[in-house]
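With one protein chain held back, the other chains of the complex are shown just where they sit.
Entry: chain A
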Amino acid sequence: MRAAEYVRASSAEEAVGLVAGNPDAAFLGGGTNLVDHLKLGVARPDLLVDVRRLPFGGVEQQDGPDGPVLRIGAGVPNSDLAADPVVRGRLPVLARALLAGASGQIRHQATTGGNLLQRTRCVYFQDVTTPCNKREPGSGCSAAGGYGRYNAILGASETCVATHPSDLAVALAALDAVVVTLGTDGERRVPMADLHRLPEDAPERDTTLAHGELVTAVEVPLTDVARRSTYTKVRDRASYAFALVSVAAALDLDGDTVREVRLAWGGVAHKPWRARRAEEALTGAVLDEAGIEAAVAAELSDAVTDDQTAYKVPMLTGATVQTLLDLAAEETA
């Protein structure tokens, strides 16, 4: 047996110290992703620091400098978060994104922090017998030219075409959430948009966090626009499947005209993709199918597709149209 030490940290500071000081150490949340990686040989840490029971706090409303926020402790299970009454009432996109993910059993076990930091599901990343730059920098990318159905169409690089798999992260990107972390230099507040990164020439790094930087909480502004928000996840199998593409959206209309819109996409890039160009195109305009299609096209003008990913453009367009028109209908109803 490969021996790895297991430590249940008694404080966040201790956890950070243990992991930051050891390049082969890792935080352990619910383990639904990391334990799979241990079995597959994708991750080979020699120290596991269990952070699931740290007193990160639950789900609480707080007053922030810019208005009320919902503070979510990093250890809150996905299922608890999805069931929280404030989440359900004021951040429906968040509840729906969570419930669209994984299975009931996995959602019970998975933590908020672990969900955001779960790694790509690219089949080559998970198969240690094939080259993968994310797993083994410099070895090559097998996904380009290989099984490509889930590959990125935005922001990919020659070294990596993987997508980020989290549904929760897409919803949080649309909601302008802030991730609170603790590192050796103390606490940091990272906007969701800056948490995950594009692969560029360092695909081994999923996020902008330093090794040993611990996610302690997520703060979600409780805005009015978020009350009318939803999540659309497109997949062949009706449940228990990662997104082919997904759309997190929030909409505030003035009659037919868009006062404010938030749009983030999953399944298209190495990070949740906040579609700011599309938001700009939609804001102040009358909401209709043609306008949404044009806005999506503007955002996708840089998209790069191949035989296996070409479908994502019409699928994402259709899913975005559907999501926004549904929200508009909800609003008028």
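One rule holds for everything that comes next: a residue touches a chain if its C-beta (ideal position, glycine included) is under 8 Å from a C-beta of that chain, and two chains touch if they have at least 3 such contacts; residues count from 1.
What we mean here is this: contacts and distances are computed from a predicted model.
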Chain not displayed: protein name in its UniProt record ("Electron transfer flavoprotein alpha subunit", "Xanthine dehydrogenase family protein molybdopterin-binding subunit", "Phosphonate ABC transporter, permease protein PhnE" or "Ubiquinol oxidase subunit II, cyanide insensitive") = "Xanthine dehydrogenase family protein molybdopterin-binding subunit"
Of A:G89, A:G145 or A:G284, the residue that touches the missing chain is A:G145
Among the options A:G31, A:G183 or A:G318, the absent chain makes contact with A:G318
Residues of chain A touching the missing chain are 1-2, 39, 41, 121, 123-124, 126-127, 129-130, 142, 145-147, 232, 234-242, 244, 310-315, 317-319, 321-322
